[in-house]
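One structure, pasted below without further comment.
In this view, the complex is presented without one of its protein chains, the others remaining in place.
Each chain carries a letter (A, B and C) given by its place in the written order, and its residues are counted from 1.
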């Protein structure tokens, strides 16, 4: 299905970094969900480059809702949102010299030279703006059912943030910050490290941790649409995500079953687990506990240092110095994209489970 | 699409651990691919429990090819393989007491008590036998195009195996072993640790590392059917997989762009990268380098120690002691399942890219 | 998706006419639906050849439920049903001489000679037995929600049956007959004509008309999963179906808008239409009126007369005389397959609309 994902709630992405626009079609969202353009704008703002730790390219992310919203509410038919590209400097880009760590070379393998190579074209992080616009609507829909998603920078440039202790109150607080950490001092340290890397014409990576509260138990499928499978499928679409782990994730490798199993209790009329090593998912199905996962974000591939590459036309081995405008880190910007993708996948799984009107709320 | 995965090559899984049989339908495999039942048997054998480090339940994994193979070759129509369940001891299982770490509780949430709870029912690792039978055919098909998949136990119970140095020759050698490691001494240590855990009525986890050689460049889609997304979707279906990472994976978090980017070279008429931090994939598309990824396998949830749980019918909090027959580790058995799933996903991506006959070879 | 159809309720078909078995996997059916093997047997019986107007090949259609049913009820996980082939006379079939009107030649084009050509292989009407077994379960599920499907032979060999006047009472009566007509005398005439054709080593076609009662309003999608589109997609899979029309269908061509439009009334607290020219569907969405459609069934291609064909290996133009056992008409047998396919598609659309548990009933 290529550029479309989902069964009941489907998202289709289009556009190129230096073309007319990027955009998204979001289909299957229940009718009657209130759409506040202010909320979408604010949500998009969280993804935008900020201050001296981000690219100097400053798109306004002015979005246009082309369809699917009428009198301020979703109609139930496909919502198309277009985000025009304005602040474009295509001359910064050359077809001939593929940038290491980017998709330039693989785009050439796949599209045989017909790809729009400018600024990464269809592979550009710019497309995550459209994805985030769709995500804002999905987040709004989930709120109607009391579902809340929060992502913080667990680690960046070697500095670790605190852990969630009370996500229900921490998530709203954290999201109002420009740099989504729980511990502001750690956040400052991370930003210093990012600035250092920037000064050295280099970039850094990090880890994002996401918690989702309020997802009903019993969502997902055993084979093959597990909650982990569906989420990871979309999460790996986010440029620079190279690892996804749920619950204790890779730390399970060094644990024993007696530590890894979450004891089951009946408490206040509900079956719960007293720990949450499995991150709210067993056998691919939600158990009603918070969903917890982490994504690894690799260092931004665009760096100012000279890098070895080869000319696509002549085959000559040469050295590339990327000028242009780039991010020394994208981990803080990717957090909102992770939230968006998570919201979209959950909307799909919930609509599959409970029908197309469920997200509207009661 | 629930229990079916794939667009051009599709796999559908069915069956319950203590029902009549488990099985698989594999659709979209090119006609004319030679099917050797010996090869499938041998492949299934690699997944079977071995010696004192595995469950005492010894299914023969006698499989029956019900359709799609004629005169020893694939017909191009759906291949159904059924594996009857023989060695069943259902009395070991109780509906009332969900086992911690298993899908018993989530199955109850999803199926409201109608699930076949015996031995995990449809969630059982038994279904991976059927998946492995389909995988054997996918592996055969890929061989026609020179594609080779190998998985070793990177880590188990705290012991690390060596790294691949020459996978093209190491993969065939390693696969003939019962316990898939590159370094036999490390393998022995791992097995000792597994035995210790078993003695203590406990279990251990581990990490599997997979290398795929020979996949053409230009496979996969930017949004959302990236190679990482498609592979992880299926990999997370394998019971106990809780993390998937590609290339340097979570280690990218502590790297800088100057280390993480793979320099591009033109060499012997091909564009290659001189390092492979990105595990053969950029922007979701293969670049022709080896595909490298790791899966984390959590410790087997079935352990002999008393565990807290609650009665599904009465709600009473109680303690469960699992008797039955169980694996103190499954990491070594999961390796073949990872190979299978990888082969199935690659067959799908390749058939999408090059058409339905491509896998047949020239 | 090839041999799988559906989003929320999915059906996968496998098998060959003269192979080990044919079978089906039905996934996504709600848990807790009672499965009576007697009902499935009776339903399969309706599809079976009857008397002197059908093939002499008499398969028992003994089916085995391999998975997805536990304690007499659906579990919610995939239901696999296998129907072994017993009464096989493969020597009646030759690979070299493709039978006109059959899929022998197109199978050769598609599968390059690797297809199982015996008895039509995977293209055989035998696979509709498996489809009918799945259909029986879908019909049971729909009954829980008061939905009833009935198909009669509207026309066969030039003889027309009466029209439905009171389908709610006519459908159950009619279905207990071996030959599904509303007017028994017309049915007798049809069967005489079929016998005449048989005597002349020829075959006849016909038209099936289906009515579905009780489908809720508001099912289906505008683009592209209209109820008409989804139903026709599956109906055209039934061998020999070459036309599908809804409501007044092709007769609309000669009507005017003033006759074709169904006036809307508010009656007994519901919006209804006072006529039903549109067959219960407007804009691809159900309006709560009976769904009405017709399928044209072409004459059975297997006839005893000599027919021109060409040898697939030598290219020699020659004449084929089909011996074997064949049906001079299949329109009466196809009726149950149409019911089955209709039930399966409706289960899918309803589960998409109302969620996976809806079919279970309240």
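We adopt the following convention: contacts are C-beta pairs under 8 Å (C-beta built on N, C-alpha and C of every residue); 3 or more make two chains touch, one makes a residue touch a chain.
Bear in mind that the values here come from a model prediction, so they are computed numbers and not experimental data.
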Contacting the left-out chain in the complete assembly, out of C:44, C:83 or C:103: C:103
Contact set of subunit A toward the excluded chain (per top definition): 1-4, 7-8, 10, 12-16, 19-23, 25, 27-28, 31-32, 64-68, 70, 73-80, 82, 110-112, 114-116, 121-122, 357
Interface with the unshown chain - residue positions in subunit C: 1-5, 7, 11, 13, 98, 100-103, 105-110, 120, 122-123, 127, 155-156, 158, 197, 202-207, 217-226, 228-230, 232-237, 239, 241-250, 252-266, 269, 271, 273-274, 278-279, 281-288, 296-303, 305, 307-312, 315-317
Where the unshown chain meets subunit B, residue by residue: 7-8, 77, 222, 352-356, 358
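Rule of thumb we're sticking to: only the chains that are shown with their structure count from here on.
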Longest centre-to-centre distance from subunit C, chain (CA-based): A
CA centroid of subunit A to CA centroid of subunit C, Å: 45
Chain centre separation (subunit B, subunit C; CA means) in Å: 38
Rounded Å distance, subunit A centre to subunit B centre (Cα mean): 27
Of all residues in subunit C, the ones touching two or more other chains: 7-8, 77
